[in-house]
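Removed: one protein chain of the complex. Kept in place: all other protein chains.
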Amino acid sequence: MLRFKIEKTGAPVWMRSLIPVFALLVTFLITSGLILWGQANPIQAYYYFLIAPLTSRVSALEVLVKSTPLILSGVAVTFAFVAGYYNIGAEGQLYAGAIAAAWLGTVLGGLPPALAIPIMLLGGFIAGALWALTPALLRVKLAVDEVVTTLLLNSVMLFIVSALLNGPWRSPVSGWPQSPEIAPSTVLPKLIPRSRLHLGFVVAVLSVVVLWFVLSRTVFGLKMRAAGLGREAARFAGVNVGRTMLIAALISGGIAGIVGVSEVAGIHFHLIEEISPGYGYTGILIATLGALNAWGVAAAALFFGLIDTGTQTLSHAMGVPIYLGEVTQATMLLVTLAMLLLQNYRIRRV
Amino acid sequence: MDIVQMRGITKRFGPVVANDHIDFNLRKGEIHALLGENGAGKTTLMRILYGLYRADEGEILVEGWPVRINSPKDAIALGIGMVTQHFALVPPLTVAENVVLGFTDGFVLEKATIEQRVAEAAKRFGLEVDPSAVVRHLSVGQRQRVEILKALYREARVLILDEPTAVLVPQEIDALFETLERLRAGGLSVIFITHKLEEVMRISDRVTVLRDGRVVGTVETARTNERELARMMVGRETFGVRREERAVGEQPLLQVERVCAEDDQGLPALKEVSLVVHAGEILGIAGVGGNGQKELAEVLSGVRRPTSGRILVDGQDLTGATPDEFTAAGVGRIPEDRHAGVVGELSVAENLALEYLEEFARGGMLDREAIRRHAEELIQRFQIKARATDRARTLSGGNLQKLILARVLSRDPKVVLASQPTRGLDVGATEYVRQQLLAQRARGAAVLLISEDLDEILALSDRIAVMYEGEIVGVLPAQDADPERLGLMMSGAVKERQGAYAEV
Partner (left out) sequence: MDTFLVNLIAATLRVATPLLLAAIGETYIERAGVLNLGIEGMMFFGAFVGFFVADVTGSLWLGFWVAVLSGVLSGLLMALFSVTFGVNQHVSGLGITLLLGGLSLFAFRLKYGGRSVPPSIEPFPQLSPFKDVPVLGTLFEQYLFTYVAFLVIVPLAWWLLYRTSFGLNIRSVGENPEAADAAGVNVFLIRYITLAIGGGLIAAGGAFLSLAQLGAFTHGIVSGRGWVALALVIFGNWDPVKVMWGALIFGGTFALQLRLQAMGLNLPIPYETFLALPYVVTIVALVIAGRNATYPAALLKPYRRE
């Protein structure tokens, strides 16, 4: 009888660098089944999917536009996960920031943009952090599992948004559930004329740099990593794990709040229910694929931005449902997780 | 006749060869000691026999037939049972449930039926346990009986015991040995893993000695002596570190006054514990594991808050202080689980700085250069075999402990709190750690040594306090202590008190 055994070995270095490539290949093999089901030619579809967005300046910029909320969400989630706090509530915190932006955008009209925009960003940060505060406190003070509470609060936040949009903010003219348009001085300025790329992208890039700096260069960053990687040992060494987790959770919520500001003040100019197609959850995939490393998160987010843009192109061109993007991203995550593990093993006959 | 034969067994963990072409035979009805230092490969060999590991090379024969053992299930089917060092019991389940786990004939489990069956088995093998008791509430000795019963209930003809005496007081050891002798008379074959020579001489018929993953030899116990076995085991005749008698300082550096604390379940774990450790003194805390030592260490580390009482370090009140306040007050803490004392995924340098981050910070920024220099200095001074940038988890147990010692002792703490500082270390590392503790004593530090290893306690301590069920049941000067007397105190049979809280 043939017997196989799986043994653990270190993967050769060249193989490690090829993991993303393999992961990509496997992912597209899996998703091509869906494309065929959508009655499109996979090869052609892949062209629209991965190459077409990069062939024109307009669509390449659109990739950056789509990446903006993804980068920020990935950074937000990373801040929490690094400290060992499983914030699954970025989605709700994002909407908290969006509400703050929609409100501030209508009351700050009198201020010059140089003043109004920082206040918008700060307001969004505070709103997101506040929405993150309750589960963080429950976790740190009462040891209530943050995964479940942050998830449940996402649902609660959707009802709050709905209440606002169907109540006080319902458009009196059209009756649509959307908040009043924000004042021009609170709109995030365009970076490049005749594109949708806005200041939010700069904020996103900055957030990556801040994440890198905090994690690798500051005392707080080391405390966060210690708390996340070895809670007991960190506590033993004198790190106030509870406080570290709490602060990390608030920063995480705050940055998620800025995603909301960026989308309201940079893209939509008012609050609608569909402002996020699940950026808060996608951020978790991005943070994981980026291995909780600032540059990795940025790369993963840009790639996800490409997929988002690509599926849109694909959907317009070939009628494949846009949800292909979501499926591809999730598949990508699962395949990569599997590959990262399998690289350490090889199968041998005994 | 040999009931088990292991031939040419080799097992590698990455680059480490844990078992190197080992041959081992077990006769029917014998107690066979497997002797060797920590890391010699004893446990690995037996885990292979029990199907928990798979050998890379070699073959196993049971009653002359070649067999393949891929899981404990296979081993059990062949009549092999194992009592592992960390008991393989499920604490929230009852004794009966634990015994029948994985060995039930029907799908439906009648509580009364299994309890009755387990009670019958217990009676047949002379192992006294209550089948309906929840394992969580049992003492260590009782748990061990459950483990043995579990193996015998599965009709084991070969019983492997991994360091079974490590967790027992001397009187419980006597009882265990009586049980084993009775079972041997009934035809059971026993493999007895140990590193204690005295036990080998007492209980075994034959001994196989392992060193560095290889067999040094197999001898009849009757034809050998401790001296020869020691030489076989460590490759030289004598070893060990002992303190030398010297005057202890007068100054009380650590004072623990009527401290009470609760365990994780909220049950009382420390009951009015009072201790004093003077400058230049080692106070040993002896006791069977789980009698409050862990909680005492945690309370004195600032990781657990006492519910009442006071803790004074050199006169400064540290009751309920945080770990960094303990550090700042001059308490150096060596944790019980060294893997929980360092963050494995952080570098050696980061771990060495972790306790004193304020010193390596400039306006919230890490002074990376200073962290590196600090690490390199300590690596050299404490002979840590690692680079500053290595992840801590890649270090061997001995080097990891050196890392912790370096972090703690480089600060010349007033009080050193050492919990199980040599557990699981090889001879060289053990000696190193003990020497460092004696050096601290010579320097004038107050050392509180918590250890389940009685030999260690006796070798190093100036005074010995015994813990039983969260209480200090007695404090003896070292010259009055011997294993028998300490054993009685550790089992709760005798309480000897100096001072005010002698009454029960």
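Going by the order they are written in, the chains are A and B; count residues from 1 in each one.
As a working rule, contacts are C-beta pairs under 8 Å (C-beta built on N, C-alpha and C of every residue); 3 or more make two chains touch, one makes a residue touch a chain.
None of these values were measured; they are calculated from a predicted model.
Screening A:L151, A:I272 or A:A317 against the full complex identifies A:L151 as the residue touching the chain left out.
Considering A:L122, A:V205 or A:V327, the position touching the chain not shown turns out to be A:V327 (whole complex). Across B:T104, B:S308 or B:Q383, the residue that sits in touch with the chain not pictured is B:T104. The residue from A:M120, A:A183 or A:L285 that touches the chain not shown here is A:L285.
Of the listed residues A:L34, A:V219 or A:A256, the one in contact with the hidden chain in the full complex is A:L34.
Within the entire complex, the positions of chain A that touch the omitted partner chain are 8, 34, 37-38, 86, 88, 138, 142-145, 147-149, 151-156, 158-160, 162-163, 166-167, 278, 281-282, 284-285, 288, 321-327, 329-331, 333-334, 337-338, 340-342. Taking the complete complex into account, residues 13, 50, 52-53, 71-73, 76, 82, 84, 86-93, 97-98, 100-104, 106-111, 150, 154 of chain B touch the chain not shown.
Keep this in mind: only the chains that are shown with their structure count from here on.
By the touch rule above, chain B contacts chain A in their complex via residues 14, 54, 301-303, 322-324, 326-327, 333, 335, 339-346, 350, 354-355, 357-358, 360-361, 364-366, 368.
Here chain A touches chain B in the complex through residues 5, 8, 217-223, 225-226, 229-230, 232-240, going by the rule given at the top.
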